[in-house]
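Here the structure comes first, spelled out in structure tokens, and everything after it is commentary.
With one protein chain removed, the remaining protein chains of the complex are shown where they sit.
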Amino acid sequence: MASKIEEYRSYRKKMNEKILASANLSIKRLYSLDTLTYQEGALSVKTKEMLGLVSSMVLRCDDCVKYHLERCYEEGVSTQEIMDIFSVANLVGGTIVIPHTRRAFEYWEELTETRPEKM
Amino acid sequence: MASKIEEYRSYRKKMNEKILASANLSIKRLYSLDTLTYQEGALSVKTKEMLGLVSSMVLRCDDCVKYHLERCYEEGVSTQEIMDIFSVANLVGGTIVIPHTRRAFEYWEELTETRPEKM
Amino acid sequence: MASKIEEYRSYRKKMNEKILASANLSIKRLYSLDTLTYQEGALSVKTKEMLGLVSSMVLRCDDCVKYHLERCYEEGVSTQEIMDIFSVANLVGGTIVIPHTRRAFEYWEELTETRPEKM
Amino acid sequence: MASKIEEYRSYRKKMNEKILASANLSIKRLYSLDTLTYQEGALSVKTKEMLGLVSSMVLRCDDCVKYHLERCYEEGVSTQEIMDIFSVANLVGGTIVIPHTRRAFEYWEELTETRPEKM
Amino acid sequence: MASKIEEYRSYRKKMNEKILASANLSIKRLYSLDTLTYQEGALSVKTKEMLGLVSSMVLRCDDCVKYHLERCYEEGVSTQEIMDIFSVANLVGGTIVIPHTRRAFEYWEELTETRPEKM
Partner (left out) sequence: MASKIEEYRSYRKKMNEKILASANLSIKRLYSLDTLTYQEGALSVKTKEMLGLVSSMVLRCDDCVKYHLERCYEEGVSTQEIMDIFSVANLVGGTIVIPHTRRAFEYWEELTETRPEKM
């Protein structure tokens, strides 16, 4: 598995476990709410994950982008669909989104090349 | 037609015309790019407008939200789908998005009550 | 009661009720989480409300600022303490926070002059 | 004098006076620093005001934009130069800057039509 | 001393010295104002540092978070109080704050494990 993917996943898993071990009820519920919100509703899981991805891009959160790229990959989003999401993010958020798009595309390449198991 | 919708549309139209009359080539091309980006591609127009809406919400741009609510309405997005978009926006962007959600829902109510002609 | 306070409260109440009547589970839980997070924990309610106020100021959310100013007032925060919060917000967030500070101070003046009942 | 200009100036003046009357040393010094920073240095006052304007636009602070539009007007910035500033702001900051550009251009129109005395 | 703490401190110290050696009066005064603002006033130093921490978290500035974590540690803020600050930051700023919370908690762990001398 490509190094960036593995590095991101293991750090995320390790720190989430540590935080939840010390967390108050508010933080625990926010983590639960995060899971709940992306479940199927009026919109499909795939559409919700694309919404999460574009939101993370315009807010320029690289780690959030990585997470939603993984989930989009698992939900069968194609590279051309990813490019459509990137184009909306770059238009709405401006050229400051471009450096994040570079890192996002690099991560997407690794995902599509390595076809990793689901998280 | 409800007053908020009419007020937003007429101001937007008036000022866009004034800006384009004085604009340099860069601004004119950005306006064209704005139109191009939301046209059908790998993703449908409806999905792209939902991406534009959620991006506008997490970036907390009320006028952008109004625009994409109108376009979502025209593309047949349902109230329950709008609520799914709002829930992603409020989760990702936090409670600072709530006041914008209040104004967005008020605008959506007017759109669905008045069934306005397309812009 | 001063007009700005009444206007804010009634609009907030009306739209929150409408949103919750149409909301999905995710939005309802976020509203609950909002209440839970500001309850007494390791930090007092007063301190948490001051944290909510300064966060709202640096993120430049006028309606969020109004809400936390009301709560700070109810928790007995003094005008000099409010000024200390404003100074941190203006330093960390920069001079773009100044216009929000003007509106915040105007709202605080109304709160302290009218001594409104709790929300 | 056009109403938007007068309204902005009088509110700004009134609230700044009130804030400074209650302010702690940190806030007073930040206001002084604001004045100092835009004085002539290695860069001219005109260039610094253009920097202040573009920063205010990408950060989407309408009142800050108004202030720097006034100062740019006083420093002799032309409408075509303003359009160049707007185009950088819209490119870097994305289409969420467009609604702020509409309000900025409206304010600039009033400034250039009424040729107000300096603030 | 843990490597992340040492790395952050030495880089910060080195670059601050270089910047101040070349800085104009505005930058020098901003640095002084930074020191002044966190001194005891109507609010205690501890409370002000907690305000600085939560502001840095919602604005998602990792280096600012590290600085205020160090200062909070020196002022005797407990891990449970830190968690209360994190929960307000994650609620107000949304899930995009979570990756910054992971890095913040990792830094806090190093601080509490190594009990470093004051900066």
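The letters A, B, C, D and E name the chains in turn, as written, and every chain counts its residues from 1.
In this text, a residue touches a chain if its C-beta (ideal position, glycine included) is under 8 Å from a C-beta of that chain, and two chains touch if they have at least 3 such contacts.
Computed from a predicted structure; not experimentally measured.
Undergrad: If the hidden chain were put back, which of A:7, A:40 or A:106 would touch it?
TA: Here the residue in touch with the unshown chain is A:106.
Undergrad: Hey, which of D:27, D:85 or D:111 is the one touching the hidden chain?
TA: Hidden-chain contact among the options goes to D:85.
Undergrad: With respect to the chain omitted from the figure, which of B:9, B:29 or B:46 is a touching residue?
TA: The missing chain is touched by B:29.
Undergrad: For chain C, enumerate the residues touching the unshown chain of the complex.
TA: On the side of chain C, residues 58, 90-97 touch the unshown chain.
Undergrad: So which bits of chain A touch the chain we can't see?
TA: Within chain A, the residues touching the omitted chain are 60, 79-80, 83-84, 86-87, 90-91, 95-96, 98-99, 101-103, 105-106, 109.
Undergrad: Suppose we count only contacts with the excluded chain; which residues of chain D make the list?
TA: Where chain D meets the chain not shown: residues 33-34, 37-38, 41-43, 47-48, 50-52, 54-56, 58-59, 64, 78, 80-81, 83-85, 87-89, 91-93.
We adopt the following convention: only the chains that are shown with their structure count from here on.
Undergrad: In whole angstrom, what separates the CA-based centres of chain C and chain D?
TA: Here chain C and chain D have centroids separated by 27 Å.
Undergrad: Taking each chain's centre as its mean C-alpha position, how far apart are chain C and chain E in Å?
TA: Result: the chain centres lie 24 Å from each other.
Undergrad: Among the residues of chain D, pick out those that touch two or more other chains and give their numbers.
TA: In chain D, residues 24, 26, 30, 90-91, 95-96 touch at least two other chains, as defined above.
Undergrad: Assign the assembly's chain-to-chain touch graph to one of these shapes: line, ring, star, complete, other.
TA: Topology of touching chains reads as complete, every chain touching all others.
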